[in-house]
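The structure follows.
The complex appears here minus one protein chain, its other protein chains still in place.
Going in written order, the chains are labelled A, B, C, D and E, and every chain counts its residues from 1.
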């Protein structure tokens, strides 16, 4: 099985971490490849960044389809371009936010999301609503830690995540925690340990890896998104793309 | 007051109709100008079209902000790029779908939307949910009439709209009708008359004109979207835009 | 265009403020007149007050309809008699609470209402539910300031409003503030400035003026409430009115 | 125990039926008395009728409180003035619509209401929402039978009720039926029998009698509405009442 | 009228309290009998306890049906086996949680439940959702007081209930309190007094007694659960029961 990760930014320095984590988590019969965008933003931290990433994502999604890839993971918690991408191809396209919210909904009574920035709180609430699991959302909390500082400051990031996760459990009645950025990959275990030490032993979900596992499962099941929801786009003149 | 209409397609032949209808509806002290996109699709009938229109929209929105325009109408019922556009500027940016759904919610018990294509039905249901008025949505019905045929076939389009509106009233208990495409502008009165003749006298909402009136009202009120919901995008490297 | 404000109390000393604020906010081609009730309470601060105001309101609404007025604003945040009034006439009848909640829902992620009295908190929650925008309501907070003290104590009222608005933004995640009494008219700008100084720059909505602008827009649009939702009352014997 | 029925109309010819049915249903230790309004409409079939009945209802409620009555039933499915009445007194005030919707919610998966007139359909949907049981409402259907014809045409009314109840069960998946007007009192058993014959054996709820039983139960329990929700109205000048 | 209380545990020492409280609350023409389980847990404080109580409950329910009993109360706030029990018989089967949540929904704006243990908080939230009254739930709070210590420690329990009830009123905006365990029977009045002294005069609901009164009312009304929702179980081979 071949799974393509589309990391929807232009900051290629994240590449080694991404490949290492996805490869470690993938089943032995799964080949994971990662691509960055040709055009787009350095990171996605706003609706604006998100919007400018999408055309580049769609190009990579189409290309993956033409290469005969089995499934695609859009490697960002904003799930940028998820719906449009599903129109473009018929192979599974997985968004880490959608996949991890549905998994977390099964793991416990309510879940909280730890966002990178306070400005993204409304966006996660809107995503929970759009994905139909709003009633399972306990809260969204922020660590105020810009994406592009993540490569360097992992220790500080980890401590901030534990701190906010403890508050989510103790004040917001969260029973499950979702890391709110795929750039936090590799930290779930550490945060889970930190929570245990603080007397809050709850599952911590790494959304990028959940997306990978959801992709594997859908390919195994021979299932993909409904083309009744995501029909191919009608042919028409388009300038600039 | 100066209001800028951003018609988010490249099909400039719609220009005269757009200017005529908006100008006729605008208050005497309001100057309306319309721009099309430099890059983007011929029409918006899918999530894919929508996604490829947004970067072009954001360029026009930024430009309007720099010109000192008072408010912006994004002239498409998909409200493409609405959230990102509000991040880019602080003047009001109005989406016809959002504005007309909230108005329709005030006019009667429940409203129905008449979409151009069946494939857009889920999208309107999702928009009603995202805008917080899902409980006021009676149904979404389609006339199956591609956008680019609208310039020629207005009579047939009008008949189809009446037909579906009657069904919305009689079968879905709609008390208000929203035309589901800004390309239907100028037809609301005709459809309302058609409904009256068929024994279903309910208000018919022209979303483009509602967006204009909402823009006028917000400028008058000295109000615009909350920058707490739509903060300016963080500065960062972006390739290709 | 002629707009009739029905201020549903008997306390005529509010008259000059009302006329001044509405006239200042109205478009130049709009003539605003205000009437008080012949029978009813001195102020509306309970369901009981509300109920005893309604027959008087309906008389004034009917009279406005007979005078050929273009639209009516019921000048109270309880929207007393709104549904019955719409049955009585076919011209637009606007409730400040309904109109401002729908506008606030468009301006940001969630809004809070600042009520005059704690006892009115449930009522505003119920109104948000009835108007279909409950998911956009962040909270209702009270300034505990009786309506009839408002004429004298505007400075203290303004300070209390800023205080509660800051709490709404910081504790309840409100992104937009609605003043919860039409007697607070003229204070929105001041409260907005106060919020800015306190580091919470969010829009503050004056519901009375929003109602006026909504009335202007509906008349411009040639739209009014659906008579399918608000049919004329059946003729029958009625004693006492 | 003394229970006061306030029948909120001026049509006293309904008196004997009302007394007979309530007395037959009341426990042996319960004394039921019925009063009509001094001022108000002949029947309640609109928001307008409802509004004009409320001041008269509040007068009768206050009087019942002063007489030392134990509980009050407002004998109309619109529950007119229910909230204001609860402010006026501390003894239980029961609305047949609220009481029967909550009972029906316990009896089966979903319930339908059979309204007298099509124009009341939105009102019942709004009441289910306001009472917090919207998810248990299967549908509202109408028999189109004006209230004031009920005294004469009970046989035809009964047939119409069975007809619509069958549709509610077969088309709308109703598992419980609520008669939508207290003027239908005495017909529940007949309609239940009719449903059985038509292969739809489901419970049929008589809302007036349910209100009586709810009143009895609350008095037995020593419970009444929360004065935190329904505090006494503040003292103030009121003209005309 | 004969009402059977099924107390779904094996701890028979609760027997005298149960009989005394139910008998004191029952109408004079009602005979209450209580049975414990032949097999099952000592108390119900988990989904596990609940599951192991249900077969024993169903045996007692069937037996009550065969004895010609008029209605059954399952005497536990988890309402264990409620749906299955209603399949087994056609006489009313009342769950204290369902009955008291619907009553509390009528008494005030929102209600809180005081659970015995923190681990039961999600369960009460799920029950409010399942019974269709989630929007009326203010909060669930716990007194952390194991069921089997209740017989001895009633004074301490009462103090803890007042403490949590005060928090529910002051912090969670509860307007009505429901005692969250039928083992708390007899304490409602005391807790109500305690709340009054602390400046929070709101109704306190004893769920066991509410269940009894609901059973009495349904028998009086000649109503029971819909067999369309709860049809008799199909005949089939079953091992072990």
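Heads up, the rule we're going with is that a contact is a pair of C-beta atoms (placed from the backbone, for glycine too) under 8 Å apart; a residue touches a chain by one contact, two chains touch by 3 or more.
What you are looking at is a predicted structure, and each value in this text was computed from that prediction instead of being measured.
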Shown chains that the omitted chain touches within the full complex: A, B, D, E
Residue touching the undisplayed chain, where the options are A:10, A:25 or A:140: A:25
Options E:21, E:45, E:79 or E:98, residue touching the unrepresented chain: E:45
Touching residues (missing chain, whole complex) on chain B: 121-122, 125, 129
Interface with the unshown chain - residue positions in chain D: 109, 135, 173, 175
Residues of chain E in contact with the chain not shown: 10, 37-43, 45-52, 54-56, 58, 81, 83-84, 86-88, 119, 122, 126, 129-130, 146, 148, 229-231, 233-234, 236-241
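Here is the rule we go by: only the chains that are shown with their structure count from here on.
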Chain C and chain E: spacing of chain centres that average the CA atoms, whole Å: 43
Separation of mean Cα positions, chain D and chain C [Å, integer]: 31
Chain A residues counted as touching two or more neighbouring chains: 122, 129
Topology of the chain contact graph, where touching chains are joined (line, ring, star, complete, other): other
Set of all touching chain pairs, with the criterion as stated earlier: A-B, A-C, A-E, B-C, B-D, C-D, C-E, D-E
